[in-house]
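For reference, the structure discussed in these notes is given below.
Incomplete set of chains, arranged as in the complex.
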Amino acid sequence: MLSDDETTIKELKGVIKKFRDERNWQKYHTPKNLAESISIEAAELLENFQWKNEEEINELLNDSKYKDEIKEELADVFNYCLALSIALDIDLSDALLEKVKINSKKYPVEKTKGKYKKYSKL
Amino acid sequence: MLSDDETTIKELKGVIKKFRDERNWQKYHTPKNLAESISIEAAELLENFQWKNEEEINELLNDSKYKDEIKEELADVFNYCLALSIALDIDLSDALLEKVKINSKKYPVEKTKGKYKKYSKL
């Protein structure tokens, strides 16, 4: 059993790589195929919230079966994110931190506190 | 600077949570909004491969600017995966490992080695 408290991205990449290599599936793991798969799994995740408003979702979340379905679909998206980062030799931790730095400049705290402005720009 | 070799999911969750909380953006981080955002960012990632075949992509990957764009979009998807796991208190490492176990039974090595069968079932 793994836990977020102690598990590194490297370890998770190892799990995904092992699964792939045992099946000789490297040939399927092209960047384009993996990006497609991330989109497909993202939509399956979104399907859990389709037609429902926030209150209905919050109520459903008391049902562990519902939450488990979401957890499983989120794992699928994460799985292919890791696979793409393996295929392209991307350091995910570094990529995330770099992007957070960019976003911090794009959305400075003093201008965005409490409101997200996109349409009617900052 | 962070690296996959040493960075735990917990640490990355901490980065995302800090960014969100400094801006008081918790109210935007509903499960439905975050699932939507994962889909939107996944499509932006896919856009890097649109209309291109594998050879063209492989050639473009020699260009660090192209690879950086992919890295940035992948970071966006991962960012919202972490945010959703925070919002729903999901342990991502555990979720991933559980899903890999399910997939290992669904796609046993001896039956799937070298070929992925979906349409014409196993």
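Chains: A and B, in written order; residue numbering restarts at 1 for each.
Definition applied: contacts are C-beta pairs under 8 Å (C-beta built on N, C-alpha and C of every residue); 3 or more make two chains touch, one makes a residue touch a chain.
All of these numbers come straight from a predicted model, not from anything done at the bench.
J.: All chains share one sequence here; work out the copy total for the full complex from the 2 shown.
T.: Shown in place are 2; the entire complex has 4 copies.
As a convention for this text, only the chains that are shown with their structure count from here on.
J.: From the C-alpha centre of subunit A to that of subunit B, how far is it in Å?
T.: The computed centroid separation for subunit A versus subunit B comes out at 4 Å.
J.: Would you mind writing out the residues of subunit A in touch with subunit B in their complex?
T.: Answer in residue numbers: 1-13, 15-16, 19, 22-25, 28, 30-32, 35-36, 38-39, 42-43, 45-46, 48-49, 52, 54, 57, 61, 67, 70-72, 74-79, 81-82, 84-85, 88, 90-100, 102-104, 107, 109, 112-114, 116.
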